[in-house]
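Here it is: the structure, laid out below.
Apart from one protein chain that is not included, each protein chain of the complex appears where it belongs.
What follows is chain A.
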Amino acid sequence: MPDTQALVMTFLTSLKNATARQTAELLRSVISQQRVPYTNQAGALIDAVKAVGEQLIAANPVELAVGNIVRRVLHIIREEDLSLTTAAIGELNLSAVSDDENDDDRDGNTTLSAAAVAAAARSTLRPPSLQTLLEDTPVSAAVPQTSSSGAADKSSRSRKLKHDVIEAVNELIQDIVTCHEQIAEQAVEHIHQNEVILTLGSSRTVSEFLFAAKEKKRSFRVFVAEGAPRYQGHLLAKELVARGLQTTLITDSAVFAMISRVNMVIVGAHAVMANGGVIAPVGMNLVALAAQKHAVPFVVLAGSHKLCPLYPHNPEVLLNELRSPSELLDFGEFSDCMDFGSGSGSPLLHVVNPAFDYVPPKLVSLFITDAGGHNPSYMYRLIADYYSADDLVVQRRAIAGN
């Protein structure tokens, strides 16, 4: 599949600003170009997606959203496969009644039925989750669509699986695109009249959230901590003022002084870990601690693609990204401090510029995702809905292979 390989290459080069949506779109084209064998179609698709996913994750391990999407797509393939086999079980029952004449077909059916039974057994063993209970309808809806005749059935089923998977990935892409709106819809429930909201840095989700509340005629004030050293808070303040929101810009270090006047802290996240911990722009832990000290609710907004099925202590998780020190200080001014040419040869000045902070779950009051508000302790449950346990470690094969 040279085409997909080229696509992957382009993607890898542009990965610096990769988003979850682009990952999903890439995987969709990988799936659509993947030729599917007659047997074990789901396996072939999973292998293809895994192979690409590995590359994507390895290219930038800090960008957890990429890994999340790869796992979501893998999960979708498994789910679709499962729903097809449950449909096949129903069909098997039918064919058993209708007493088939073809031996080859029967052989195929028996092997298939064995797998199907196993899969069905697995599905019954799975604890019913909120999501599966609610989304049970598409499975039953899929049943009437299956045609009931031999060879034609097989090829159509293979197309069906691919088709279904692509449909589902499209839905996923749609979800990612609309997640800001879906989160913003809940804004009025959380922001009340005359409240003071504090946020740090800039996040699209947060700004949409605040705008939505403003549009619903809520009047409130926003404190924006500037978010050193990238100062994205400045941009946010500009946007907020453009929308007519009363805004106060403060330094990060003034957060503790201001927190007593704040009714709620609303921030965005880089990733939400399985334990409910949050990886967020640097300085967030400080804000969370200040909020806890003054019993101010600390609310994290995160699209469901930011839910990461890994725990922060996983060796696969690279919690931080150390960026260039030039964001902190001017190289020219300090160039004499970094003269390695004299003395012991090692510099006495180290400049460390981490991009992210880890906020432990106990400091988070509420998560607002596109699926509604959740407690940190509920995160693992949501994750069980979105991901299958088999995919948690995408790279395992690579490590074993070496």
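Just a few scattered comments:
Note that in this section contacts are C-beta pairs under 8 Å (C-beta built on N, C-alpha and C of every residue); 3 or more make two chains touch, one makes a residue touch a chain; residues count from 1.
We take it that contacts and distances are computed from a predicted model.
Going by its UniProt record, the hidden chain of the complex is named "EIF-2B GDP-GTP exchange factor subunit epsilon" among "COI1 F-box domain-containing protein", "EIF-2B GDP-GTP exchange factor subunit epsilon", "Cytoplasmic tRNA 2-thiolation protein 1" or "Elongator complex protein 5".
The missing chain, though absent from the display, is touched by one residue of A:89, A:254, A:351 or A:393; that residue is A:351. Only one residue in the set A:90, A:297 or A:325 touches the chain that does not appear here, and it is A:325.
In the full complex, the hidden chain is touched by chain A at residues 6, 9-10, 12-13, 16, 58-60, 318, 322-327, 330-333, 335-336, 338-347, 350-351, 353, 402.
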